[in-house]
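One chain of protein is taken out of this complex; the other chains stay put.
Let's look at subunit A:
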Amino acid sequence: MEVLSFLTDGVLLALAPTNLFLIVIGVTVGLFIGAMPGLGSVNGVAILLPITFLVPPGSAIIFLAAIYYGAMYGGAISSVALGIPGASTAVATTFDGRPLALQGRASLALVTAALASFVGGTVANVFFTLFAPILASLALSFGPPEIFALMLLAFATFVGLGGDDIPKTIFSICFGLVLATVGFDTISGEPRLVLFDIPGFLRGIGFIVLAIGVYGIGEMLWTIEQTRGEITTTNPKMTAKGMMSDTKEAVRRGWKGTWIGSLIGFFVGILPAAGATPGSLMSYGVAKMVSNTPQEFGNGSPNGVAAPEAANNSASTGSMLPMLTLGIPGSPTTAILLGGMVIWGLTPGPRLFVDESEFVWGLIGSFYISNIAALLINLAFIPLFIWMLRMPFTILAPLIFVLSIVGGFAASRSMHDLWLIVIFGIAAFFMRKFDYPLAPAVLAIVLGPIAEPTLRQSLLLSSGDPMIFFTRPIAGPITIIAIILILLPAIKLIRGSRRVEEA
């Protein structure tokens, strides 16, 4: 097979000493950048872009892709160890990663995350290698109505997760959606909801700001209030034997989530507008739905860690696909990589695979190597992160606070964002006191800015006819599934009450 010989060449290229060195450095740097709440792969890649001009383009992109990979692994570390999602892609990882850490099983959560990330990345690489051109044309067939249908499905999996108080979940989603509308409106070209005429609101409210506020400040205040600082939640021990048994347990209790995440993540990831966050969220939802023990989810299920982690790695490889084959970035990070490629004198787009095949296959080869390197380096660092967790809460709490503030500032270098973080933190504390789930608000602020414009674009296309979501061949089935999922809790409720009457 032609593809295999290209791939072999690519892998050999990635294993050349310079490239291998860059991969190891890149992955390690990425891991720490990802683990830092606030800083994500976007920042890492943007900051290090200029120094890549010292090496040839092939090596430069391998280095940047390695950072991207490392950061995807690292995001889980912050989610599990600190309870703050380091990037929007790791929100779903906190749902079960954090409870596991609080039960003293942080090492199980981290090992599961690392293994799931590895499988997700590898599955995506294989798909990428074998089907790149077909998948690219699939991505193009998703226009605004299809993307909106997909966002609807993402929200549906979330409401469908239910169990919690549904009205409060919906309130929380709406709260997030309102925050998401602040700033510039693409469709009308006008600023909107610029609260109190403060110029900082022109940019809108970023996910990072809300997530750090809610998790970094709000959750911490809540924990302090609950325990009066008396907690020693975790007393994790780290031994080689323990890690072996964690690995076994991770495989046994996380394989299902891993597969679901790998597949869903990849297909959502290749769609330029969607990206890794909806992918990881939907994977979590689906993993819970098909699970035999859905009650475990949210209370520390390894499957609940594995699904979103496999998905976000799989999706980040997936989002390279539209970048390379269409020249369209699938995520903010790939947007910067794309800029880099133009600077190096390459034209991303349909001709790239033909004109620059050595570059493309070197990069694809490096995905495989980066993935292995990221797994090994991540596993090696787990004891360090566990050790961090063993610090007394009285030291850990101020540390988290400082990290939150520094990370929040570093991402945008704006004082306005810092004040918002503090305000959201206090608001989140009170919402938490009154039992409002906060994750839906955080996810709404990620999905809202994708869902709203695509909804309005679709309706512009159809001159206001909502049937456009049902009549298009791809959008139709997705919309219908989403609606069924939203209605499912209601149907269950009605059926349940009937049964009671019959009895």
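One rule holds in what follows: a residue touches a chain if its C-beta (ideal position, glycine included) is under 8 Å from a C-beta of that chain, and two chains touch if they have at least 3 such contacts; residues count from 1.
Here, contacts and distances are computed from a predicted model.
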| item | value |
| --- | --- |
| Hidden chain of the complex, named as in its UniProt record, picked from "PepSY domain-containing protein", "Monovalent cation/H+ antiporter subunit C", "Tripartite-type tricarboxylate transporter, receptor component TctC" or "siroheme decarboxylase" | "Tripartite-type tricarboxylate transporter, receptor component TctC" |
| Which residue of A:Gly26, A:Gly58 or A:Pro322 touches the chain not shown here | A:Pro322 |
| Candidates A:Leu39, A:Ile270 or A:Ala374 - the one touching the absent chain | A:Leu39 |
| Full-complex contact with the absent chain, from A:Leu20, A:Ile47 or A:Leu379 | A:Ile47 |
| Options A:Leu102, A:Ile166, A:Ile343 or A:Leu488, residue touching the unrepresented chain | A:Ile343 |
| For subunit A, the residues touching the chain missing from this view | 29, 32-33, 36, 39, 42-43, 46-51, 53-54, 139-144, 183-184, 186-191, 194, 197, 199, 202-204, 272-273, 322, 326-329, 332, 335-336, 338-340, 342-343, 345, 347-352, 403, 406, 410, 413, 453, 457, 460-461, 463 |
